[in-house]
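Excluded from the complex is one protein chain; the other protein chains are retained at their positions.
First chain written, first letter: the chains are A, B and C, and each begins at residue 1.
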Amino acid sequence: MTIGEVDERVPSAPESTPAPGHTPERLAMFTDAIFAIAMTLLVIEIKRPEGKALKDTASLWRFLTHEWESFFVFVLAFVLLWTVWRRHHVLMDQVVRLNRAFTAWHAPLLLLVAFLPFPTALIGEAFDNPLAICVFALSEAAVLICEGALKEIAHRTPVLSEHADRAQVRRGANSSWAVGAFFVVMGALAWSVPGIPVAWLLAPFAAAYGGALIERLRRQL
Amino acid sequence: MTIGEVDERVPSAPESTPAPGHTPERLAMFTDAIFAIAMTLLVIEIKRPEGKALKDTASLWRFLTHEWESFFVFVLAFVLLWTVWRRHHVLMDQVVRLNRAFTAWHAPLLLLVAFLPFPTALIGEAFDNPLAICVFALSEAAVLICEGALKEIAHRTPVLSEHADRAQVRRGANSSWAVGAFFVVMGALAWSVPGIPVAWLLAPFAAAYGGALIERLRRQL
Amino acid sequence: MTIGEVDERVPSAPESTPAPGHTPERLAMFTDAIFAIAMTLLVIEIKRPEGKALKDTASLWRFLTHEWESFFVFVLAFVLLWTVWRRHHVLMDQVVRLNRAFTAWHAPLLLLVAFLPFPTALIGEAFDNPLAICVFALSEAAVLICEGALKEIAHRTPVLSEHADRAQVRRGANSSWAVGAFFVVMGALAWSVPGIPVAWLLAPFAAAYGGALIERLRRQL
Partner (left out) sequence: MTIGEVDERVPSAPESTPAPGHTPERLAMFTDAIFAIAMTLLVIEIKRPEGKALKDTASLWRFLTHEWESFFVFVLAFVLLWTVWRRHHVLMDQVVRLNRAFTAWHAPLLLLVAFLPFPTALIGEAFDNPLAICVFALSEAAVLICEGALKEIAHRTPVLSEHADRAQVRRGANSSWAVGAFFVVMGALAWSVPGIPVAWLLAPFAAAYGGALIERLRRQL
């Protein structure tokens, strides 16, 4: 049996009312809240100027340009979380009923999302420290692994609506695995290559090309 | 009359529209928001490295390993809140109408949930201090007592849908009482046994075995 | 014309679809979010122990008992916001359509709710400072005045469902005015009487007796 063939034999979620705690709406709302708060807390990690740095225009300009890494990682972490949230929105619009595995994988996903402001603060303050970069990259990779797991579960167990495009959900999982692998590699490269966080802007390419590569590999298994 | 017999005589909530302020959806959304914010604020309590600790890889590594208790209690408090939220989701999916007692018990529940980042910060900074451990354990026990009270009220007063499994709601209350008792005992043990927070990983066993024990005791009353 | 007679001549909100931006659900959700965040941010205002205060049980105990005012005002502010939220829930369950005045009064209400963590921090740190107490009391009074205004608008303009109990909405406005007046008086008394915040526990009596008094006065006008 190849992974590609599993599709046809997994039933869609039955149409009857979900069991208590298996209604997807509230899990979606809770996920929204955690993502929104984590994304908004990122701004707290940017250092505020104090004392002399506020005195005149030149001092403040020097402070702001000195802190450019903080602004860069704020935007980076915000955009990464936004794209994960968007894909969660797409996924949940096709989910009509939760099951134990699908719900359980939300716990590490949301924990890591809530944790992300910490590694963001780390690289904001120590942009050249390989360990800081590595912690951020591995945290982000872990978020993507949870995302991939959610999509695999959605693809293999009966949580999707019968109208859902199951092949696309699997392709989505492939992209998550690809970007996850990309960030693991980035975490490793941080130890020898400087300026790795700038390379993270390439993550969308990892999603597109890496995802297609994984799809081809899975079909050949 | 035994507690076990109450079930059959409590009517389900009537099907007509709930009175103003007794619609369960908005209470569920508000609860979601408080839980999500409390869980995301936990990360703020983890100390950020400063100055020298950011200088090089070795310093940062020393800082991060020195702060392992902060990471441990972050995960612990997040998971505890997640499980309470999940059980609240299960409960609310069966509630079709609020009443005064059911709503009123949400006030201490949410207050304690919003308070939890404080004791979490305490044990993160003073992992070996029995008082810090005790404050956390008793706060968590108080959360579980509120949760148990909600389930007892749901079991005894007409808030549940007629399709709800009332026996399971009572078993859920038993688990809450059992884990609540577990944390009270842990708060007491903290004064003589070191490393109590690690033992909190056993809470799921308290829920399973303690809950079954309480169920048996209640049937014999 | 007396105020009491207005009731019968104000039409209920028409049943057709509300105009864009006049749907009550999203305003309710936004209000939930602001209240939930403000209530959860209150815990940030409680000082965390540092250095020596964490060293041993006795030091931590001294710190926690020394900070009892912070805990007291945390509970106080949380409960005050909870009760305003609860009454907003009751009100909004009867509102089927917004209008400009009803929506506009939410701006100062939510601004004051979002601001409340600041005066809460003030009295937490300076429990005996009359100015701190006065700022908190007047902020709380302003919250209640906005709440009263919302209920008056609901009572006088067509936002309520035809099934709404309009007399009860007016009685609710009376309670808001009464508790608002109570806090204004408390803000004044703070300058001559010590320990005023403890007297705030009497606010529910102000709501009950003061509200009934205002109702009688309005009928006689």
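The definition used in the following text is that contacts are C-beta pairs under 8 Å (C-beta built on N, C-alpha and C of every residue); 3 or more make two chains touch, one makes a residue touch a chain.
Because the structure is predicted, anything quoted here is derived from the model rather than measured.
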- Task: Going by the touch rule at the top, give the shown chains the omitted chain contacts.
- Result: A, C
- Query: In the complete assembly, which of A:Arg86, A:Arg100 or A:Arg219 touches the absent chain?
  - Reply: A:Arg86
- Touch assignment to the omitted chain, from C:Leu27, C:Leu91 or C:Ala207, lands on C:Leu27
- Query: Looking at A:Ile37, A:Val84, A:Leu109 or A:Ile214, which makes contact with the chain not pictured?
  - Reply: A:Ile37
- Item | Hidden partner interface residues of chain A, rising order | 28-29, 32-33, 35-37, 39-44, 46, 48-50, 54, 56-57, 60-61, 64, 74-75, 78-79, 82, 85-87, 89-94, 164-165
- Residue-wise, where is chain C in contact with the chain that is not depicted? 18-23, 26-27, 29-30, 33-34, 37-38, 41, 44-45, 103, 107, 110-111, 114-115, 117-118, 121-122, 125-126, 129-132, 135
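Rule of thumb we're sticking to: only the chains that are shown with their structure count from here on.
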- Note on the structure: chain A and chain C have mean C-alpha positions lying a whole-number Å distance apart equal to 38
- Message: Residues touching two or more other chains, restricted to chain B: which are they?
- Response: 29, 33, 37, 41, 44
